[in-house]
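Report on one structure; see the data block that follows.
Of the protein chains in this complex, all but one are displayed in their positions.
What follows is subunit A.
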């Protein structure tokens, strides 16, 4: 589950990770109030407005409705903040990560300006923590090259990316925290602050059950303090059961509405751009079915795993979700009945089909497993416009016919 920057920063504070202070608001009046509060606290007229969406590249991104407005902007007056708030809120931000359709912005973060002058040079670094699947350990990746696209850095100057692996069942060890601060070229007060920062950041990563935690830029101010200026946090969905308060932070408006609806019916659905819908039991077989559709000359319209219980309710919910997509020209149902008997699944498919009323596109049902023959007969004698198959290769042929028709 992805979080917004403002949500992630609040969570970091629980672990004493210093962050750029800010106030999240959803209207221009509150934005002006937030600006006043922040400028009183900081004693500076400078502040920054940041659009809150689940995508990066906001600073370079622009609003569809107000093309001269970027997703992140420095401001220096209450009038500024109101104008920028009106430009952004309710409008659509397009960045390199959103795709051309962009994302609607419903909240902005009005935040303190960190780039004030002082005795030392300001610096921007990069740090992220994630799972290294191959080593089966968490890894801290960091770089002196902050504020940039880290994939570019990794590609062009891989020597500028450092890694620190953390032993399972161990916190980040003090020498590792020092390694990080030294490799980032810090000394004195800034070094001490960085050691504290990364130690607490790792505790936050583990304590919150993050799947990924990225701070870019990780900022050293002109007075040698260390702050998270931005924060991208992705939580492990499997761990939300032990963080009920975090589950409430889900912003469903950031997700595809059909995918949200599918999740409510306990279906695992991912929308794709093709013309053949599919409904399958099991994630691996579902992916394999998508691949088979492609090889048969179609393009998969979705991934949909109905799970272990392919009954009338789940199949009907699956039908409704797939058919919301006007590009779908045919639907393939592929169920390997293991412990679930195929004749029961067939009865469920027939019931769901009847509940749907008219379906104007070809439906191909492939049921294999216990009582597959009886299931095939049930489907064929149902009088419905449904084609039936037992072998996967037969199903592929039927898909081929359907897409070439």
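Assume a contact is a pair of C-beta atoms (placed from the backbone, for glycine too) under 8 Å apart; a residue touches a chain by one contact, two chains touch by 3 or more; residues count from 1.
We take it that contacts and distances are computed from a predicted model.
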| item | value |
| --- | --- |
| Chain not present in the shown complex, as UniProt names it (candidates "Succinate--CoA ligase [ADP-forming] subunit alpha", "3-isopropylmalate dehydratase large subunit", "Xanthine dehydrogenase" or "Response regulatory domain-containing protein") | "Succinate--CoA ligase [ADP-forming] subunit alpha" |
| Touching residue (missing chain; options A:173, A:287 or A:328) | A:287 |
| Sites on subunit A contacted by the missing partner chain, in the whole complex | 131, 133-134, 136-138, 167-169, 206, 209, 211, 236, 238-239, 241-242, 268, 270, 272, 274, 280-295, 299-300, 303, 305, 336-339, 368-370, 391-393, 395-396 |
